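The structure follows.
A protein chain is absent from this complex, but the other protein chains hold their places.
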């Protein structure tokens, strides 16, 4: 493995291997143990659009392992505004760093960067394209909660049309024989081509405009944000988004082991009263972004992670 | 101790202990000795409003001790603009870091953050609220110059009405039985409720609209900036602020050991000719922000600072 552009760059075995490595690295991610596996290595953070969580967790992942980070910084004050091509920017940063994380509004930009660079590229989201490190941290969260990925029943809810995160996750879950429920307003349904592609790969999929009816059977409920801008008027938005807001009461008959996830930031699609339930996993999920990226960075940099790391310092 | 939100979180003994620790750490702060006490630890810098000095000195403090820092970055390009609550932002960053420094325009935000977070919070200034690390570096500067905090005569001058810094400092100095002179234009007097509260605690306070008459008896002269925006018109501003500008000549009859302090940035309230006098301490005071925050970070992270650190490398 060198670059990580889409989830297709990882076999199922490799996914499992990364999740196991991530689990071993938990004490390091929590700061309980110092393990400078990436000492002297430098990550280049190229965020052509802002993404607080992804940028900060890549930085933390690198620094927890003794490595360091250089940031391109705000695009508005970078060489990009002088007309530099993405190719030239990548060729520059690739001389300064050992691995690059890129976030770019244009679909395909990460692959383009990987073609230009000598160092491995981690795709941190390329427009409507892919966001594999997000998918990996989602899988890690599920795997930690349920002890497995296979055969779970996962409800993806909210904006399934524009959400890159749920597209990638759906594909990955099908590889592990999960049953999927797509719960969304009709105008924000999962794109037809994705659904049929998943079904061609043997996926068992239920589509629904109703969320509540599907909670009680679920092992995982993955909520996403419905954006006001997707709707022609405020009335329509309110009517539709209202049915995709989760409260603690909606979880009354859920399975004990149901977990509620969200890529964050949330606005009001999960009520704060859910935070205190046994089901809430979205903050842990954010933290898991660090440990999963630690495992991925080690893999991309070909650095072996010891089998025994030891507990709290 | 976990979080540091107001000076009330520290007893007088603890204040003295931190100042002693800070003194021991001076060679590390100056880069003469390398002492990676915080290796593997990460500080989250959450500056919801800019503050060059506070942010940079927190960063330096962490890095001088072998730790590292992740920054939230400009709020305008962070998840905050997507409507994320402070609670959610804190819950995210708290998963990435071992300690958080927060600066926020809203009074009470730091305490709110401390309630949300699992990691300790250092209040780097919350609106009209508190700024305890500033107070600690001010106390350290006074203590280094005079060998003690107790019983000094301290003139606080300039804008005493809106200045969070002087409010906190006044409270702290009264705990060490200092005599206080509040010298300000009448429209920028120390708020009545603060003055009377200090007097209830036994404070000996003189209030004056005149600065010059109080310099010769002072051990400490703490200058602050008078902002143009506080005045209805330019004329009024010029008239008033003119009497609160310090020049070297004004120090002609000052005590030898008088020190002149300023939280910086200054505009024109201290003439550059003061810089060369034996009294100027404001640049040293800025440097002291590093060493004091080093001591506080060690305390918050429960890391012991050795009694003997040794001199220049």
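To keep things simple, chains are lettered A and B as they appear, and every chain counts its residues starting from 1.
One rule holds for everything that comes next: a residue touches a chain if its C-beta (ideal position, glycine included) is under 8 Å from a C-beta of that chain, and two chains touch if they have at least 3 such contacts.
Fair warning: this is a prediction, and the values are worked out from it, not measured in the lab.
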{"item": "Contacting the left-out chain in the complete assembly, out of A:39, A:199, A:213 or A:247", "value": "A:39"}
{"item": "Selected residue (touches chain absent from view) among B:21, B:60 or B:184", "value": "B:60"}
{"item": "Touching residue (missing chain; options A:54, A:97 or A:165)", "value": "A:97"}
{"item": "Missing-chain contacts mapped onto subunit A", "value": "39-42, 68, 70, 72-74, 77-80, 82-84, 87-89, 91-93, 95-98"}
{"item": "Positions on subunit B contacted by the hidden chain, ascending", "value": "31, 33-34, 36, 50, 52-53, 55-57, 59-60, 63-64, 66, 68, 74, 264-267, 272, 283-284, 286-287, 290"}
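Just so we're on the same page, only the chains that are shown with their structure count from here on.
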{"item": "Subunit A and subunit B: spacing of chain centres that average the CA atoms, whole Å", "value": "40"}
